[in-house]
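Take a look at chain A:
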Amino acid sequence: MNETSTGDLIYIFTFLLGGLAFAFGPFILVYLLAPRGTRNTVHKTGQYIECGMDPIGDAWIRYSAVYYLYALVFVAFAVDVLYLIPVALVYGRDFAVRDFVELLIFVGILSLVIVYAWKKGVFAWKRR
Partner candidate 1 sequence: MNPTLEQLCEQFGRLVGPAPAASAAPAAPPAPGPVQRTDHAAKGYDLDVSVAPLQVVMAAEILDRSGFGLDAVTGVDWLAQGQMEVVYDYFHPTTPLRVAVRTRVPRAQPEVPTITAIFPGANWHERETHDFFGLVFTGHPNLKPLLLPEDATFHPLRKDYQS
Partner candidate 2 sequence: METQVDTSKIVKFAKLEDVLALGRAYSLWPLTFGLACCAIEMMATGMARWDLARFGAEVFRPSPRQADLMIIAGTVNKKMAPAVKLLYDQMLEPKWVMALGNCAISGGPFVYPGQYAVVEGVDQLFPVDVYVPGCPPRPEALIEGILKLEEKMTGKRRFPVAKLQK
């Protein structure tokens, strides 16, 4: 392992440490500096907020499918963007119109999801 690779390793390691510190640092700071409890009268500090009232029943119930289908359309395009990231990296190097057309075809095929969802009436927001 020559020293350049150890240099890189150290670089990656410190970068990782910096990330973790940046993530967990505030938690530690808050734990040290912030007041630990809060004055309460009915000891319900941790309760879910529902306009000053105690929540009734449970929210873990079966929703209507409309929300689920809506989320699916979002996931489809999330995957679409996932594939576009590497393309974006190499896109500008030696540009040819062919690349642009290829990209258009790729995005066109993936936008069929919207057309399909539209036909199935997902966007009409009717209850299933």
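With respect to how the candidates were assembled, all candidates are chains of the complex that A comes from, given by their letters.
In this text, contacts are C-beta pairs under 8 Å (C-beta built on N, C-alpha and C of every residue); 3 or more make two chains touch, one makes a residue touch a chain; residues count from 1.
Keep in mind it's a predicted model, so treat the numbers as computed, not measured.
Looking at this complex, which candidate touches chain A: 1 or 2?
The answer is candidate 2.
Quick one: which bits of chain A touch candidate 2 in the complex? Just the residue numbers, please.
31-45, 47, 49, 51-54
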